[in-house]
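Only a single protein chain was left out; the remaining protein chains are all shown in position.
Labels run A and B following the written order; every chain starts at residue 1.
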Amino acid sequence: MNIDLNFIGIIIAAVMASSVPLILAATGELIVERSGVLNLGVEGMIIIGAISGFAFMMSTESIVIAIFGAMFAGIIISLIFGFLTQTLLTLHVPTGLALTIFGIGVSAMLGKNFVGLPGKEIPVFFENLDKITFIGPILFGHSIIFYFAFVFPFFVYYFLKKTKMGLIVRAVGDSHHVATDQGINVILVRYLCIMFGGAMSGLAGAYLSLVYTPQWIENMSSGRGWIALALVVFATWNPLKVLVGALLFGSISILQLHMQAAGVRIPVQFLSALPYLLTILVLVVISRDDRKIKLNTPNSLGKTFYKEN
Amino acid sequence: METSLKISNISKAYPDCLANDNINLELKSGKIYALLGENGAGKSTLVKILFGIIQPDKGKIFLNNQILKLNSPRDAKKNKISMVFQHFSLFETLSVLENLILDSSEPKKSLENKIQDIINKYNFNIDLYTPVLNLSAGQKQKVEIIRCLIKNPDVLIMDEPTSVLTEQETKELFISLKKFSKEGILIIYITHKLKEVITLCDEVAVMRKGKLISISKVSNEKIESLANKMIGQNLKIVRKKRLEEKSNDQLIKIVNLNYKSANPFEVNIKDINFEVNRGECLGIAGISGNGQSELFQMLSGEITSENNSIVFDNRPIGKLNPQERRKYLIAFSPEDRLTHASIPQMKIFENVALNNFKSSDFFKGGLINEKKIKDHSQRILTKFSVNTENVELKTQFLSGGNLQKLLIGRELITSPNLLICFNPTWGLDVGAIHYIHETLIKINDQNKSIILISTDTEELFMLSDKICAINKGRISKVFKTTDVSTEKLGLLMGGQFD
Partner (left out) sequence: MGSLIKIEKRNDISNSILLFSPVLAIILTLLSGAIIFYFLGFQPLEALKIFFIIPIADLYGFSELLLKATPLCIIAIGLSFCFKTNNWNIGAEGQLIFGGIVSGGVALLFYNQEGFFILPIIILTGALGGAIFALIPAILKTYFNTNEILTSLMLVYVAKLLLDYLVVGPWTNPEGFNFPETRMFSDSARMPLLFEGLRIHAGIFIALMLVALSWFIFFKTFLGFQMKVSGLSLKTARYAGYKGKKTILLVFIISGACAGLAGVGEITGPIGQLYREISPEYGFTAIIVTFLGRLNPIGIIFASLIVALTYLGAESAQIFLQVPKSIGQIFQGLILFFLLASDFLLYFKVKFLITQKKNEY
């Protein structure tokens, strides 16, 4: 049998590439949820990041400005959510939904003049090495965001487990009342986490419009924000498991694309529905263990916090 | 070095009461001071002022003759004042060590050594790496105490520390507190338990309705004298006429009741067996968090079980939900009045409609019969002397005592054969406690039965004919109350069943 190792390498690289936005957005949201905040606006923040990144790239031709611009835009829009839920004490669920609707609207508005424009060339690293059989396409010739995405969950893991700041985030998510008693500024911590989540969703969006696609298409996040939210539950709030879950979803997406290309006699739409059906399946399997979910869910997740004076 | 703490002319008013009325106290290290008073006497307000949580309207505090400005707990900690709260202030899912790290600016390694020293010195048996939620109440309190000791405090305030402890744990705590006192820490011990004052403290300050009534040497006091000072009147003590002969008319029987919870924050119920006869009150003692809440919910039907594990009047009811159990004239009074037994944002008559008993006709044909519910509610308000006549009033505006009268009334107006109640007087003032106790005694007199789950042993001794204790979801043998001493009950509550 003739197995083309290089082809397998390319497929694995494709899987990894398609999981990048999921890793970034889910890990960002993981920090947000660990601090006790449920931001359902991930989809909206990703799409804002996508258009901002693309717009900055087209106007400045600087990848650095484009990336930071997208993250900055993510932070700005996440601050709307932060201000509403933390300062005006609104319910997390509807506020997050509003953020998604708003983000999709704003992105389409901003993107009016960018529709159909081809994306710019993005610098990649170790371009010449990607000819190496198998590991070449996997390890080399990718953008900076790609590499970042695969080390990022490890950083977040270390941050949560080993640093005092991470401990404070977990403490706030465990109980905002106790945290207040201990003199922790709960609202400040949560604002910072929300902004961090916004930045990471923004970066995920930038990856879509600058690297993955690369152009601006309305609604191009196509549910990735929601899948990222599901991944956080799947990972039981552990960043390393987010990595695993994202790769799993990446594989399904790539698999169905290849099946479509190979002309498998299953309607395209059914294949395209696979990632969404898989999300449901995975959620069901993981949620059946009630005890495990309860032990890992941040205790104060989604609860509005009001500090009595 | 000697520490002295002087409280001078402290006053604090709230819109509805004067919590502290010109309090003056002088305290010195080497002694354990009791701050004695009922719920609402103002002792919590006073210690919260001492710990910087509340700022007084008037008055000054001096530490070692220096004026002390306390704007926040941080200021208190800076001045080496520490406090252990009645409700633990710990992060449940974090480990013991992580909890302690959070409150300290020391590097992890030296902190860990320091904690280990404290643990060795006072024989605390605590694993630093286990999540707090796996600890017993006594261990959690030790974590709180360690957190204070790390800071080498000069003043240590303990707020009703024994309410969650077993007899054994209480003894251990007292030993530690006496050690701390010898080492020169000034200890302020807040309590409403008279016996503790006598066994532990050197001096006692009694508070009532925001005023400091007296300060005296404990050696000059007796339980009775302290009781009179604390309550302010010679309340006639309710005495229960105990059944001379044991009735054999069995009403409810619990057989091998078991519950394994999927929720790690709940307690599993293991092989519970007991029976209650007509006209009897069975008391179930226990330290809170030992499965009382789960047991209550199983008896009420909020958690269902094997059908034969609960037999009422010879009929198995384990699978029935609370609504169906009410049809058999069983009534339930949960511990938590505000989130369990009622909904504060709803009106009185709506809360009354929650007990949709068999003959109520509150919801005939699926429609709300508002007139019927309101008339019924009016009757409860009158019969159980609730201090309002307005059935449209939201229950959030009722005081604790009036709310409990309403809720107990809602359950009792149907003259149930069995009342299951859980901490019925928790957090109430003396008058309301008195009223509830009298009501419960009346039920027994009418040959109706009660299962009384309570963390208040005095209440249990006063009301129950038979008594047992619950520990980690298991229940001890049932004794005649007259055959059990406080010490024996303490051992049972601590899990020493034989």
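Simple rule for what comes next: a residue touches a chain if its C-beta (ideal position, glycine included) is under 8 Å from a C-beta of that chain, and two chains touch if they have at least 3 such contacts.
Here the structure is a predicted model, which is why all the values come from computation and not from measurement.
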Among A:V37, A:A50 or A:I80, residue touching the chain not depicted: A:I80
Which of B:P322, B:P424 or B:G473 contacts the chain that the document leaves out: B:P322
Residue, one of A:T95, A:S175, A:N238 or A:S300, that touches the chain absent here: A:T95
Residue among A:N6, A:T213, A:S272 or A:N296 touching the omitted chain: A:S272
Option touching the unshown chain, where B:T339, B:Q446 or B:S485 are the choices: B:T339
Absent chain, residues of chain A that touch it: 40, 80, 84, 88-91, 93-95, 97-99, 101-109, 112, 218, 223, 226, 229-230, 233, 267-270, 272-273, 276-277, 279-280, 283-284, 287-288, 290, 293, 306, 308-309
Missing-partner contacts on chain B, residue numbers: 300-302, 321-326, 332, 334, 339-343, 345-346, 350, 353-356, 363, 366-368, 394, 396-397
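We take it that only the chains that are shown with their structure count from here on.
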Chain centre separation in whole Å, for chain B relative to chain A (CA means): 46
Touching residues on chain A, where the partner in the complex is chain B: 164, 167-168, 170-171, 174-175, 178-179, 181-184, 290-291, 294-295, 299
Interface residues, chain B side, partner chain A - complex: 72-74, 85, 89-94, 98, 101-103, 262-265
